[in-house]
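One structure follows; several queries about it will come next.
Complex shown without one protein chain; remaining protein chains in place.
On to chain A.
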């Protein structure tokens, strides 16, 4: 079956159109159902006592006073929970050498970061649990802490987990070509050191879950704001000693995820274990202060990079040495080595060059664990790559757009394999950059910049091209032994009234999954999107799937839904053919009606077909298939990942007195393959850009030498506000993947991947007259003034 995507006037042409989100009217009326909105009979509440030390031995825990408080029903230490919940070690077999230590739901005898849960207090209300938690007395002996990345492997640095031998969790080096020879023969070699600030997702809805163990059924039901319900099901079953079939995970509305809610957190596992012990529903909702020290952090990297170019600006080699600190444990079950691994995979990504060396060193430290956050590794790799390319352009006195043009993989060069061994099915760097420069009117902007500089106003233009990994195959996690599904399923059924229901394994985090599914199914079956009800986020109900991560929802889940919808259409037409005494091939479905394929003339509403199938099946021929429900699963087979590409530009003004950056405008041209819903894709990109700008300009988890987080509140940790953000112009080039009929690749992370590099290059372009440059994020006013030489103390 094919769809004539080139014809916007085809019947039921919902793929490619902006259709409204079915869940949005509910949310604007305050009728969302987030975890904390759910109340169950006899429900108890949890509060955790968390480690105040970066690294300490627990010598005594006294819960007497806390246990006497009003409303307190139980208190659990790590030892109390040990018989009910097994520890985990987050490694993956394909990340060779990755090591981590066993991690428990509650710390046993030692705490390894400020914020690690140590004691759980269960009470009738959260307020009572918190009041009692404050009265739990824990004696600690402070242990030496590891906070610095570069010295983590020095012999004099303490080893956080002595059983591991050292603080090196993972190291990988990839070499392609003759890097040393390329540098030796280069016209120019530019070296630079970059830092990206450790930051975190700050989902506006904090993490949380509500666990209910029903001993009569032997069944655990968990409501959780998560991106991967089936993964949580597996993990809870494994560590609570249950069969997977005895665990049901339900995910209703989720108040933002961005990768934060795709991991397994000790406090959430503890909540489920405690619910099982008590036989009562137990709710845990993190408050904002504990979110800052218990949500995963990300992007704590220091990178030394070199680029070699010839006199024409041709890139000869990249040499990248990446160091990252991941906290004391690799995070379960996706591991904390992926981000560094991505830096190795992605540096130099847009460019056709021959010689590449990249190494990542992933070290342990006594800070909050880091793991995958939106656009995992991409912002780092893109900042380093595009920063080095800009420095090379400067050294060659070449326009930044020109040096990129001279080095891109050509748009007709695909399929291609990068020096990092990434396989590209089809990208569009040249077309994307051309479109970007035209959209922003690059030449006019350069004239504006020059005119401003005449007046002493420092403005700068920054460009950044990038690749983005989407639609992952089992090569991402499954191959390493993790029960994380890369395939996804959809069931589509027609009900008696002719309406359609789709049940999907991908989840809604606010990005518009439900709208995407409704329009794909509407087109596939031949009904209106408002005739499609979407059900996601329930492991007992939906087909098995991976959920939302690595920009896979539309590309994987959407294709499964499309195939199931087309199968349902076939099943409907077979029944229709029997009812109308004609060949099913001569019929089609349009706008909820059976129609003649040739003339489009209406023959029968779907509700009539539904009436006969469900209530007068006796009138249909014996043996006629009448399953108006079809399930299909989809997995990519040809490529490990569907790479996308894009280019962004930033125009900024730097205040020479204060170092403040004003974002004048931002542009992005992105190629995510087939665009299913233009508005939703654009808004994913805008939101992603702003999240990238946050990490580039404001967001940083600051720690002192004792491993104390210094700015763990919403007042101290800066996130982008409306007044600081620019308007953003978005456009697309569409290179559909041939792996699926739908042709969609992912779009959710592209904004975040490229924005930091674009704004970094723009700021450096602005402050060029000072002779300084800034390669450390976030690029705070102070750091910019230091880069300019205005501040030097």
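Just so it is clear, a residue touches a chain if its C-beta (ideal position, glycine included) is under 8 Å from a C-beta of that chain, and two chains touch if they have at least 3 such contacts; residues count from 1.
Methods note: contacts and distances are computed from a predicted model.
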Subject >> Name per UniProt, for the chain absent here [options: "(2Fe-2S)-binding protein", "Rod shape-determining protein MreD", "Zn-ribbon domain-containing OB-fold protein" or "Acetolactate synthase 2 small subunit"] >> reply: "(2Fe-2S)-binding protein"
Original post:
Given the contact definition stated above, which residue among A:680, A:697 or A:742 touches the chain not shown here?
Top reply: A:680
Original post:
Which listed residue, A:395, A:501 or A:714, touches the chain dropped from view?
Top reply: A:714
Original post:
Looking at the whole complex, which of A:80, A:253 or A:268 touches the chain that is not displayed?
Top reply: A:253
**OP:** Go through chain A and note every residue touching the omitted chain.
**Re:** 20-21, 23-34, 36-37, 70, 125, 127, 131, 201-206, 253-258, 287-289, 509-512, 679-680, 683, 686-691, 713-715, 719-725, 727-728, 751
